[in-house]
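Heads up, one of the protein chains got dropped from this complex, but the rest are sitting where they should.
The letters A and B name the chains in turn, as written, and every chain counts its residues from 1.
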Amino acid sequence: MDFLNAIIVLFNFTVIPALAYGSQLALGAIFVTLIYAVLRFANFATGDMMSFGTMFAVILTYYFQSLGFGLGVLPTALLTIPFAILMMILYMLIIDKFVFSYYRIKKSPPVQFAMVSVGVMFVTQALIRIIIGPSDRRFLDGEKFIIKATEFKEMTGLAEGITLKSTQAITIIVTLIVVSIMFWFLNRTKTGTSMRAYSDNEDLALLSGIDPKRVVLITWVIAGILATIGGVLYGLDKSYRPFVYFNNMLPIFAAAIVGGIGNPFGAFLGGYVIAFAEIFVTYAYKRFISYLLPEHLEPDSLLQLLSTDYKFAVSFSILVIVLLIRPSGIFKGKVI
Amino acid sequence: MAYFEGVKMTAGYGEGPDIISSCSITANRGEIVAILGPNGAGKSTAMKAMLGLLKLKSGSVTLNGEDISKINPQDRVKKGISFVPQTRNVFAELTVRENLEIGGFLTEGSLENKIESIYSLFPILSEKKSQVVGQLSGGQRQQVALGRALMSDPSVLMLDEPTAGVSPIVMDELFEHIIKVKKTNVAVIMVEQNAKQALSISDRGYVLVTGQNKFEGSGIDLLEDPEVRRSFLGA
Partner (left out) sequence: MRNYKNVIAAYSIMIFLIILVGIFQSWSIALTILNYCLISAVMTIGANIQWGYAGLINFGIMGYTALGGLAVVLVSVEPVKKAWQVGGLNILACIWIIVAIIFVVKFILNRFDKSKLRNYSVASVILGGIILLRVTAAPGIEAIESVDPARTGFLGGMGLPVLFSWIVGALLAGSLAFVIGKIALGLRADYLAIATLLIAEIIVSIIKHEEWLARGVKNVIGLKRPAPYEIDLQTSEWFINLVTKFNSSKLNLINSISDKQEALNQMVIDASSVYVKLCFTGLFLTVVIILLIVTQKALYSPWGRKMRAIRDNEEAASAMGKNIVKEHLLIFILGSAIVGLAGAMMVTNDGLFTPGSYRPMRYTFVIWVMVIVGGTGNNFGAILGGFVVWFLWVEAAPIALFLINLFTSHLPETNAMRVHLIESAPYFRFLVIGIGLLLIMRYRPQGIIPEKIIKQ
């Protein structure tokens, strides 16, 4: 019984949150890695682009709520995602046309691209703050929990309960659906194969008749979908605050590089690697251990490897270690 | 008039000096044409000019009588010219089959028949079809490269040093494959360093020196020409 309790404590406080957080990071990381693979630069506007898409979802959610539209137990935001995605893609294409395409045609070095993306980051951040402001916003409605700890305890008679927030379940399910469709598209369709070919060997792709403009367009479309969904899921689970989104860029980069930059499947797994590492290293194991050890051996301290203040630092350290030991990432991306 | 002609082509890179000047190369369907010459003679440049990868300052390129000098490389590919570069000529991260599929990217409808015919031309590719090309040997990669280029049903196939860096045994095998390709009524133009072997399978050959035609003739004539032998074949 104690063993079961211990497992449930661990599950409730680490596995579930890590799965949800990991899914959010994974979507962002695939976004980063796709841009890197096809357009060949590290996009420093990643966090703010995710924020930009989410902003539309937030605004539309408020609007729909005022009209009385909704999905009942599900959050209204889910209804707004398609519209937000459209706005996001439109914005990305405008930015691409007026900013990035010039450097692509000139075949500028990646460093210059990265600096240009810093410019885009500033502009996007300004637009977001001017349109919606910098404050913290919650836009979750509908049923908040799928399983509550108290109900779980009553049901099973255990001392520990499992809480499953609806946002966590939605995050994990939506991520799995989106990512499966994306991998199906990349690996099984002609267009997807042509994208991978373009990313692998641009000159030969051109000689095979692949239209670079189309590849770039589709890349931005997929990027817009991933960025918006990733951003909205994060915002539903936590809350929407532009500054936090900017900061999220950092663990997302870490996930993309840990997974092997340019490799979408690696980025997907990288998201979970980072999330689990952050949570396992900063979780206080006291309660977990106290179920497993006899009473007189119970520990006094929290049994926490690092305080939760260092959550980000953990993922960055993992990145540094990966860069040192295996610069192409755990799952082998482009050679550095 | 030959099927594919580059007439009196003069071209160079950017603002730089002319690499080829008044250089002419022709090829008919069902023959192999070798372009030979010392390093820096402009062999690859001549080929790239015919593909449209660099702009002609004067001269013209015609395909089946039609002037294609002003058309960009992608559109020349659509007109049936296929090119295998010397390096990076496969999609190393894709499988053999996916490489072939990309080769036939512009083809509407099903590629199955086409892929099967490539497999029968290069049987090893059929065995390795689900393998990632990056893991194949050098000779096998070259076959993938040829197969990819043939997927678009070209009437002209241009090869830039197809045997560079492969062992003599593999080289012979590749040349055999190139002869097989020729027999499918394709005009094959190749730039080669291994002059003797190349000439022995070629119908005709050109020897370029400093960007100009120095010698030309049938493969056997060139092989036996004493001056060509002395200056380029090392015997």
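Just so we're on the same page, a residue touches a chain if its C-beta (ideal position, glycine included) is under 8 Å from a C-beta of that chain, and two chains touch if they have at least 3 such contacts.
Everything quoted here is computed from the prediction, not taken from an experiment.
Asks: If the full complex is used, which shown chains touch the chain that is missing here?
Replies: A
Asks: Quick one: which of A:V116, A:L140 or A:I162 touches the chain that's been left out?
Replies: The one listed residue touching the chain not shown is A:V116.
Asks: Going by the contact rule already stated, which one of A:M1, A:L67, A:L297 or A:I325 would touch the omitted chain in the full complex?
Replies: Here the residue in touch with the unshown chain is A:I325.
Asks: For the full complex, which residue in A:T54, A:Q125 or A:T228 touches the chain that was left out?
Replies: Of the listed residues, the one touching the omitted chain is A:Q125.
Asks: What chain A residues would touch the chain not displayed?
Replies: 41-42, 44, 99, 102, 109-112, 114-116, 118-127, 129-130, 133-134, 246, 250, 253-254, 257, 301, 305-307, 309-310, 312-313, 316-317, 319-320, 323-325, 327, 336
Criterion: only the chains that are shown with their structure count from here on.
Asks: Indicate the whole-number Å distance between the mean C-alpha point of chain A and the mean C-alpha point of chain B.
Replies: Result: the chain centres lie 46 Å from each other.
Asks: Could you pull out which chain B residues touch chain A in their complex?
Replies: Touching chain A from chain B are residues 73-74, 77-78, 82-83, 85, 88-94, 98, 101-103, 105-106, 148, 152.
Asks: Sort out for me which residues of chain A touch chain B in the complex.
Replies: Counting only chain A, the residues touching chain B are 190, 193-194, 196-197, 199-201, 203-210.
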